[in-house]
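Note that this complex is displayed minus one protein chain, with the remaining chains in position.
Letters A and B mark the chains in the order given here, with residues in each chain numbered from 1 onward.
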Amino acid sequence: MTTSNISWGGRSAVWGRIAGRELSTVAITFFGLLLVTFLIARVIPIDPVLAVVGDNAKADVYDAARAALGLDKPLWQQFATYVGKVFTGDLGKSVLTSNLVTDDIKRVFPATLELATLGTLIGVALGVPLGVLAAVYQGRWPDQLARLIGLFGYSVPVFWFGLMGLLLFYAKLGWVAGPGRISVAYQDFVDPITGVLVIDAALQGEWEAFRDAWSHLILPAAVLGLLSVAYISRMARSFMITELQQQYVIAARVKGMSEFRVIWRHALRNAFVPLITVIALSYAQLLEGSVLTETIFAWPGLGRYITNSLLNADMNAVLGGTLVVGAVFIGVNLLSDILGRLVDPRTR
Amino acid sequence: MRALTTPTEQPLLELDNLRVNFHTPTGIVRAVRGLSFTLGRERLGIVGESGSGKSMTGRAILDLIPYPGEVLADRLVYRGQDLLTMDKRTRRKLRGRHISMVMQDPKFSLNPVQTVGEQIAEAYRVHHKASVREARERSLVMLEAVQIREPGRVYELYPHEVSGGMGQRVMIAMMLIAEPDILIADEPTSALDVTVQLQILKILDDLVTERGMGLIFISHDLHLVQSFCDRVIVMYGGKAMETLPAAELADEAARSQRHPYTLGLLGCLPDLDHPKAKLATLTRDPAWLA
Partner (left out) sequence: MTTWTDYLTTDSPSSRRQARLGQLYRQWLAFKRNPLAVAGLVIVVALLLIAAFAPLIAPHNPLAQNLDKRLLPPSAVNFFGTDSLGRDIFSRIVYGARVTLVIVLLVVITVGPVGLLIGATSGYLGGWVDRLLMRITDVFLAFPRLVLALAFVAALGPGLENAVIAIAITAWPPYARVARAETLIIRQQDYIAAVRLQGASQWRIVWKHVVPLCLPSLIVRTTLDMAGIILTAAGLGFLGLGAQPPIPEWGAMISAGREQIFDQWWVATFPGLAICVVALGFNLLGDGLRDVMDQR
C-alpha cells in the first residue's frame, strides 16, 4: 500500500519555492514596467522644463528650473527618484485636471472595473458553453459557428462595433440608454460606496437609478463581452478537445454515465483548471479594450482618462495610467496562477 | 434483469462477423474485419500485437467507438438482447451495469480532479437510486473487496495520490460496483510494476469467479493469457487467426496443429529454460487477411 503522500512539511516547502519564484518574477516585471515608462517620459520631444518656465525664460531661470526638476542629475539617479515616488504613490500632477494623478485614477478606476467585470461575466457565460459545444461537435456545424464567432470577435474593431451597437440598439431600437454612465436626472441620486454605480444603487435601494445605470452599462459591457467570448470560447474549445480525448472520459462512459454528465461534469471540470488563467487574461485584456470602448461610450473610466490625457499631451497622466494598467495586468496574471494551482488537486 | 435458470445454456455474449471501420479522408481503415465468438461465464483471452483490433473489439461491444468509426455485425447479442437494434440510451444503461471495462493505465483513466471515492460512488449512483451516504457505504465495501486496507482514508484521496497498483484496484472497484455480468479487461496490468501485476490479477480472478462473471481479457502477453484464461483468440490484422483452449498453447505435442502466426508469436518469446541465441522475428503472410 504505497501512496505517494507528500508530507505537510514538504508541501509547504514546495509552496514557499513557488511563491518565491512568482514574487521575484512579479518584482522583475514591475521593475521593467517602471523602466519603460520612465524611458518613454525621457524620449518625449517636449521639453518638460520649458513647460514649467515658458518659452522665453532666461538661461539662469531655465537652469534653476531644470535643477528643481532633478533633470541635471544622471539618468540612473533620476530613475531612482522616479521609482521612489511611484512607491510612495506619487505619480505627479495632471496638467489637464490639475489633480494628483493618483487621485484621478482612484476616481475613474471603479467605472472601468464595472465595465470589464460585466464584460468578462458575459464572456464566460457565453464563451464557455460555446467552446464546449464546439469541442463536442468538432468539425461539424456548431464548431464552424463557434469558429466564425471567435474569428469575428478577433476581427472586429471594438470602437466600430460600439458605434454600430449605439446606432442599432440606442438610436434605432431604443432598447438601451446612450453614451455616459448614468442619466443627468439620476446623477446625484447615488452616493459612492464602492464606486461601482449599479452596486451602489442596488445597495441604497434606488431602483430607478439602478435601472438607468444598468441600461447605460449593458451595451458597452456586451461589446467588450464579445471580445471576451471570442477568446474564451476558442480556448475552452481547445482545452475541451484535449480533455475529451483522455482515458478518464472513456472510463466515465464505461460506467454508464450520460454523455451530458461526461462532458459537463467530468471533462469541463478538468478543462476549467487552465481556463481560469484564460479568464483572468481576458479580464486584463478587457481593461485594454476599454480604452477604445470608453471613448465611444463617453464612459468616465481609466481608458478615457488615458486617451483624453494623451490627446492633451498630459504625460504624467498617460504614464500613470499606463503604469496602473500594467500593474493590474501583472497582478491578474499572478492571481490566476495562484487560483489555477488551488483548483487543481495535483498542485494544491 | 431476468433470472437465468440454466446459465450454461444461454451465452452471455454472441458475436458474429463483427466489423469496425473508420472512414478517414484517405480511405476506410478496417480495424476489425469479421470477428465471431461466443462468451459464457468463462475467461476468454484475446491476444495480438498492437493494431490487431483487440482493443477495438472491446470498445465495439461497449458502443464506444468514436465518431468517424462504425460498427457492423451480423449478430451482436447480450443475453438474448439484440445490441444492434437497441437504441443508444438503453445501450448506455447496459454499460457499467451489465458490461463493464477495466482500462490499461489508472494514471489516465481516473478523473484527476475528483477523489477516487467519489468516482466509485458515482458509478453506483448512475445505476441505482441511492443516497450519497448509501453510495459511499457501498463504495467502501467495494474498496475492501479489492483488498484496500484503509478504505475510509483511500476514499478521500485524489488519483495522483495513489500508486499504480492501488489505482488499478480502485478502477476494478469502480467498474464492478454495479455488478456487471461481463467484464472486459483491456491490458489491465501492462502499465503496472511486475511486482503488483500478479496481485491485481489475483483480485480480478477472485472477483470474476466469485460473481460468476464472463471475462474478456485483452492482452499482448501470451504467457499471461495462457496462464490466466480458459480460452484464447489469437488476433492479427483485425481477424481471428485461431481460437483454442489456453492449455493447448503450451502443449508441445499440439504444435503442429497451430496456426503459423500463433507459432510465430510463441517463437519470439524468450524462454529461460531453453535459451536461444537469436529470437525469431514474426513473419506475416498477407494471405491470412484474405
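Keep this in mind: a residue touches a chain if its C-beta (ideal position, glycine included) is under 8 Å from a C-beta of that chain, and two chains touch if they have at least 3 such contacts.
Computed from a predicted structure; not experimentally measured.
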Considering all chains of the complex, which shown ones does the missing chain contact? A
Given A:Gln78, A:Thr277 or A:Thr322, the residue that touches the chain left out of view is A:Thr322
Looking at A:Ala19, A:Leu75, A:Ile193 or A:Leu311, which makes contact with the chain not pictured? A:Leu311
What chain A residues would touch the chain not displayed? 25, 28-29, 32-33, 35-37, 40-41, 43-45, 144, 147-148, 151-152, 154-161, 163-164, 166-167, 171, 284-285, 287-288, 291-292, 295-296, 306-307, 310-311, 313, 315, 318-319, 321-322, 325-326, 329-330, 333
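One rule holds in what follows: only the chains that are shown with their structure count from here on.
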Show which residues of chain A lie in contact with chain B when the two form their complex. 1-5, 246-248, 250-259, 266, 269-270, 273, 343-346
Which stretch or stretches of chain B touch chain A in the complex? 62, 64, 92-97, 100-101, 103-105, 108-114, 122-123, 126-127, 148-150, 157-158, 160-163, 165-166, 171, 174-175, 178
